[in-house]
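As you look at this complex, bear in mind that one protein chain is not there, while each of the others sits in place.
Every chain is named by a letter (A and B) in the order it is written, and numbering of its residues begins at 1.
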Amino acid sequence: MAGSGTAHMRNNDEVVLGVRDLVVEFKIGRGLVVNAVSKVSFDVCRGETLAIVGESGCGKTTLGKAVLQLPPPKSGDVVFEGTNLTKLPKEQLRSARTAMQMVFQDPISSLDPRMTVMALVEEPLWIWERGTEEERGAKVRELLNNVGLDPDLVLNRRSYEFSGGQCQRISIARSLALEPRMLICDEPVSALDVSIQAQILNLLQDMKDRYGLTMIFISHDLAVVKAVSNRIMVMYLGKVCEVGSPDAIYSKPAHHYTSALINSVPIPDPTRKRGAVPLQGEPPSPVAPPSGCRFRTRCPAATELCAAEEPQLREVNPGQYVACHHPRT
Amino acid sequence: MSAILSIRKLVVNFETPRGLLSAVRDVSLEIAQGSSVGIVGESGSGKTVMSRAAMGLLSGSTVRREGTVMFDDKELTAMRADEVRDQFGTGMAMIFQDPMTALNPVRRIGSQLSEGPRVRLGMDKKAARARSIELLSLVRIPDPEAMLNKFPFQLSGGMRQRVMIAIALACKPKLLFADEPTTALDVTVQAQILQLLSDLRREMNMSMVLVTHDLGVVANHTDFVAVMYAGEIVEQAPTTELFSNMKMPYTEALLKSIPKIDSASGARMAVIEGRLPDPTDRPSGCGFAARCSYVQDKCRTEHPPLVDAGNGHLYRCWYPLGHTIGRK
Partner (left out) sequence: MRNLFAQMNLLSKLSAVWMALMTALAVFGWLIPLPDPREYDPEASAAGLFSPGHLLGTDAGGYDLLSNVVNGARTSLLIAFISVGFGGLVGSAVGIIAAYRRGRLDYVVSTGFNILLSIPNLVLGLALVAVLATSSDPSVPIASNRRVIIIIIALTVVIIPILGRIARGATLTWINREFVVAARSMGMRDKDIIVRHIVPNVLPAIYSVLFLAVGVVIVAEGALSLLGVGVVDGVSWGAMIARVAGEFTYAPQSMYVPVVVVALTVIACNQLGDFLRGRLDLREGRI
């Protein structure tokens, strides 16, 4: 499986974000380097929700942040609405960021505990000096209403007075203040209870419709992702395994890792008997990833070819791309 | 078959500056020997407080506990703290959600593993070490000898959880409490750990209490399920019975709001509107009344008792599913 593959890219007018050969590495002392993202390419079309799925350590969160250049990637291009963000000077990058906002995983830690909700949601407007103080106040109220919070009840309180779900709503309201065109959601519901997850997912969908957003949805939960996305990209250890539509991927996963992921999700139906555990062992360390296909150490179909040569993404069904030498049929 | 753990009318309140916080109100539950019981609830339902109280781990000047807990025919609630401690290890053991904070970060794995056998079972250093290696193999850790010398921070989440299970099983307990053991883990590792727990349970003929918020987890790994909401059990039944013959609207709503792998893509999620009631100010009627789609006036004012539906199935609802009143 590889990320060095661009077969799945659609180079047409509808593409809003194009990422090519992105590499992100972290130094962790003693000369060791974590290959968090290794030459990943993908694109997102207008109005689409792309889900990036994988387990912890696959690089999906790093990828999301790297798109925003936080921190800037080691190499690769990020082209948003025609502008290459990686080549922008600092000031222009700062203003380019207003069109792309992020919703974070931990709702409570993504809000400054010393600020009131009013100050928190107003902040993006304050930074960019949009409107008078009165206008900003009105906008904040509008945003809070949109996310289902009563402004009069929440404006003067601080984040620690709210539950996880409410904090996430505040966070979403804040991210919409600058009316971005793209929203990157990094595991926005992972820290929430199941019954609240559904509320927030619906909210994101509503906001997407209302503001005409293009979304990137990062998650490790396949079931959550299926409900909200138009296109799914599965990652493993910094590389892309498979790209395709949710229906295709879930009914006929071409990559062995995708298949294992799907079979690992617990189904709330006691009559469905479980088979053997889909995937044994642990992911290898991103400091020294396996040669060739990075998944080969746990793959039931691995051969010598997989160790020798890194597979590139290729179309295996219409609209479904997989990076595997021996895809499932 | 006698119950290994018997919780009778357990009530736990906390004294806070804002008033009395009712965490658990009137919970009664029997855990049969050799069975696996799931306790399902969201955060704030009281499930963690209840399991800690049942194990005798809840302490502090602000805790007010009533009711009885019988473990292995001994009355746990009447014991002193040191007597309760004696039950740990060989009687009851617990594994926690976050293995990083449950393991001591400055001690090697081997040292933490051998503590139980040495202190509880009186083994000497060599025997304890051999037992540690045995335990690590039991939880399917590759290269157990090398693992003994490692520190927790060198391990992944899944590995740490296996180590924690090994520590819990070191003295062959009769009952294992697993408090959200897989919530912090990836889904593939979760499947491995749950399978491991089920296998170990059968091999060691151990009873298990699995506390979780995930109905999917209980569906496949438990014999009996109790669903908690706002500090009380609102439905309990053998697992297959619960899923096929659900009575309480909350259980149904919980099931519906879980995103499913086989649902249609792009569909809108079914939601439970509203939030949990404030534990310092519990409503007088049914705790779920404010959020129930089938709510009637009686639900708001009168607190429903547990009703027996036969087959070990108890539920707490005035108008359970299948009822005609209030249905559209």
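Criterion: a residue touches a chain if its C-beta (ideal position, glycine included) is under 8 Å from a C-beta of that chain, and two chains touch if they have at least 3 such contacts.
Keep in mind the model is a prediction, meaning the values are calculated, not measured.
Participant: Under the definition given at the start, what are the shown partners of the omitted chain?
Facilitator: Spelled out, the missing chain touches these shown chains: A.
Participant: If the hidden chain were put back, which of A:Asn84, A:Ser109 or A:Gln280 would touch it?
Facilitator: Within the whole complex, the residue contacting the unshown chain is A:Ser109.
Participant: Check each of A:Met9, A:Val79 or A:Leu178 against the chain that is not shown and name the one that touches it.
Facilitator: Selected residue, touching the omitted chain: A:Leu178.
Participant: To test your reading of the contact rule: which positions on subunit A touch the chain that is missing from view?
Facilitator: Per the touch rule, subunit A residues meeting the hidden chain are 65, 68, 70, 94-95, 97-98, 100-102, 104-106, 108-114, 123-124, 127-128, 160, 171, 174, 178.
As a working rule, only the chains that are shown with their structure count from here on.
Participant: Please output the residues of subunit A touching subunit B within their complex, sorted ascending.
Facilitator: Contact set of subunit A toward subunit B: 55-56, 163, 165, 193-199, 201-202, 205, 220-224, 226-230, 245-247, 250, 260-272, 274, 277-280, 282-283.
Participant: Show which residues of subunit B lie in contact with subunit A when the two form their complex.
Facilitator: 42-43, 156-159, 186-192, 194-195, 213-220, 239-240, 243-244, 253-255, 257-263, 265-273, 275
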